[in-house]
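Removed: one protein chain of the complex. Kept in place: all other protein chains.
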Amino acid sequence: MNENPYFPNLALITSIRDEVGGDRAIKTFQTRFVNGNNFTFKSGQCAMLSVFGKGEAMISISNSPFTKDFLQFSILKSGRVTSALHNMENGSIIGVRGPYGNSFPMEKWKGRNLIFIGGGIGLAPLWSVLKTALVNKKDYGDLMLIYGARTSKDIVFKDELYDLRSEMTVHLSIDKDESGWNEFVGFVPENVKSKVSWPQNSIAIICGPPIMIKFVISTLAELGFEDEQIYTTVENKMKCGIGKCGRCSIGEHYVCTEGPVYSWAELKKLPQEY
Amino acid sequence: MEQYEPRIIAFLCKWCSSAGSDLAGVSRMKYPPNIIPITVMCSGSVSPLYVLSAFRNGADGVLISGCHPGDCHYIKGNFYARRKILLLTELLNYIGMDEKRFKMSWVSAAEGAKFTELAKDFVEEIRFLGPQNKLIRGN
Amino acid sequence: MEVVIQRDSFPQLLEKLNRYNIWLPRKNGDYWEFKLSRGKESLDKKYTNTKLSPKKFVLPQTETLFQITEGENGKFNIDEKQKKDSLDIVFGIRPCDGVALSHLDKVFLNSFKDPYYSKKRDNTVFIGLACETPPFENCSCTTMGESPFSTKGLDILLKDIGDRYIVEYITDKGKKLFSGFPNLFGKITTKDKESLEKIKKESNKKIKKRVEDLSETTKKLDIMFDSDLWFHESQSCINCGICTYLCPSCHCFDINDEQLSKKPLNVKRVRTWDNCQFPIFTMHSSGHNPRPDKQSRYRRRIYHKFSYFYKTEGEHLCTGCGRCSNYCPAGINIFETLQKVAEYE
Partner (left out) sequence: MVHIEDIKKEAKRLLKEKKIKYLIGYKRGTNGLTALPTFIKEPEDTDELIWEASCIQNLSRYLVEEKKEQLKNKAENTLPVGIIAKACDTRSIAVLLQEKFLERKDIYIIGVSCEYGGVIDQKKIKKKFRGKKPEKVIFDKTNNLLIGTKFGNIKVPAEEILAERCIECKSTFPLLCDDVFGENVKRKISEHFNSIKEIEELPAESRWEFWHGHLEKCIRCFACRSVCPMCFCTECVVDPIELAVTNESTAREKAEKVKWIERSTTATDNIIFQLVRTLHLAGRCIDCGECERVCPVDIPIRLLNKKMEKTALEKFGYESGFDINMPSLISNFKDEDPQDFIR
């Protein structure tokens, strides 16, 4: 790997899967470096993807570190770079640098129940930690996923979610009722309230839009979760990824280096600028 | 030595000037290939920013052409253009850009000959001036 | 180590160094800036300080990181442009700006060493010029715990004692630069030392301390994030970038791709200065903005300089040069804000 931290390593897109269509389309990409092996990373870390001519975007890695032959990114079409990524084909070349940021403290969680709570594209960062937990299933207590999307069409990883039910509890929700939907209807925090009843010895890991995170945290607090039992990932705009350019800062932290994973106990102490 | 070939961006209104240039084409009146036409809906829709952007991207000259006064498909678009373009002309001249590099004309759908003549003159004028090197991007 | 050079010998020194790029402060209209030397010159006695800080020597406003070109069948070639190998010598850095260089070092040379910054830093010799009088009314290095004779961040410091300069070598790089021409330099005498002491004392006296106790400010910042002081202090702010672009310590930047041609793709990845006072600085792609108003942006600037940086690096990210306050279109004075924070109850 190049010593220059700004240097994008060339990577080949090896697979593209459509998750969600429409205006807010989501696709899942797998990439492999052109020269040499993938970098090693931990669950929760991010990578800076470049589309040459368009720029860079920080995306969380959504596969488990145990799958070593590719890096996986699930990307919501949102701006200049992500739109360009959505226009790419199998075999296209992009730039990847990283991995950046801290990771989920999975060692610390051993012996605890894990509750994953996600909304929309927020399932992507959770997916990596969830898959890792499944590999070492015996290290943890009960596993549960609570995931919500706007409509049934906006649910990502549909097939995999179906398969997942054989290994752990999965609760899905959509915002408004649809015919043929026989799971929870309503917002994620409400679903959390109705499904979670065992704060003791549990860890809740949240990822989703900022407003959802906020409400889920207060719901969990009501249910009796301690601040140290709640983890979330924070997203801010990033450019350098290495704690210099200044824009992802929250207080004295740079999300790209000290974040993106925070326990609510830690995040609470920082200014709420995210 | 190879002859210098100027590049001229021409913003032509769809209803008159663009049709005029087409007429020149089908009538076998040859106008120089140095003119790169861009059809716009109306000369009034040409933002001064388009002109600056054309220069920035390497145009040696820029032409804006619309319908004759009174003939505008949108009634008065070309009158608005007239004001805007005069302001732009004065400003470009004021900062020392060669005013000859920027032109406006009225060409109707029937004036293929006028368009051809105009294009030829403009190309020769720019050929004489040489490449535009003042507003080139990256400089 | 200290030696002495006669003021009259200064042009000769420049001549001996002429194979390098020599930058001297020169007046451009109403303000001073660093310009390439035209040969035999002296340091202008009237020189105050440059309006734009010398950070451009190590962090230029616009800098190409590398160029990406598309080769055959979709392959890309990335050319890391690092052409700078020649030595730049900058004369007339005021000690406050030297201190700022030491701040930038902390940002760019720590973990994830920045190769562009580091190369420029290595290939530039910064020669300071101590202030016998504060150049501006808002000068206040002493507030920040520095002095008009500070040597931080510099390679050499010149101290003007009238008809001669006392030359203090700070780094080996500085020492090496002048080592080739010993006959231009003399030994420092007791008299020189005495006049220096006198000037130093005078100079320190002339600089007003603008904040009584800065440690109090830093302490108070911990408890006043939600204070309405930020609203009042920033009410006249107009969201321009003067304070940060002129600041010698501010270093936030942006990275963008600039297309030179589409097919085959030819792109420059460019780093440019950016600015925490612009609303778009922190705006997410969704339109959500963590710092949506000028009050939170102004607060960010003060906190970054006097609380956050202090927590992580043990120093204030401010040198007291006063540029932000001298040139603020709305007349916002950073020292007044700091004093108000210190007095906050």
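Structure notes:
When the chains are written out, they are named A, B and C in that same order, and each has its own residue count from 1.
Keep in mind that, in the parts below, a residue touches a chain if its C-beta (ideal position, glycine included) is under 8 Å from a C-beta of that chain, and two chains touch if they have at least 3 such contacts.
In this text the structure is predicted, and so the values were computed from the model without any measurement.
In the entire assembly, the chain absent from the figure touches the shown chains A, B, C. Only one of A:Lys77, A:Arg97, A:Lys131 or A:Lys244 touches the absent chain when the whole complex is considered: A:Lys77.
Interface residues of subunit B with the unshown chain, by the touch rule above, are 48-49, 52-53, 56, 69, 76, 79-80, 82-98, 103-106, 118, 134-139. The chain not displayed touches subunit C at residues 29-31, 51-52, 61-62, 137-138, 235-236, 238-242, 245-246, 254, 256, 258, 270, 272-273, 275, 278-280, 283, 285-288, 293, 325-327, 329-331, 333, 336.
Mapped onto subunit A, the footprint of the missing chain covers residues 23-25, 77-80, 82-84.
The definition used in the following text is that only the chains that are shown with their structure count from here on.
Taken chain by chain, the contacts fit none of the simple shapes, being neither an open path, a ring, a star, nor a full set of pairwise contacts. Distance between chain centres (mean CA atoms), subunit B to subunit C: 48 Å.
We define each chain's centre as the mean of its Cα atoms; on that basis subunit A and subunit C are separated by 39 Å.
In subunit A, no residue reaches two or more other chains under the touch definition.
On the side of subunit A, the complex with subunit C involves touching residues 3-8, 10, 50, 52-56, 78-79, 82, 91-93, 210, 235-237, 239-240, 242-247, 249-252, 257, 271, 273-274.
Contact residues on subunit C toward subunit A in their complex (touch as defined above): 65-66, 68, 70, 74-76, 78, 80, 107-108, 111-115, 225, 251-257, 259, 262, 265, 267, 269, 274, 276, 281-286, 288, 290-291, 296, 300, 303-304, 307-309, 311-312.
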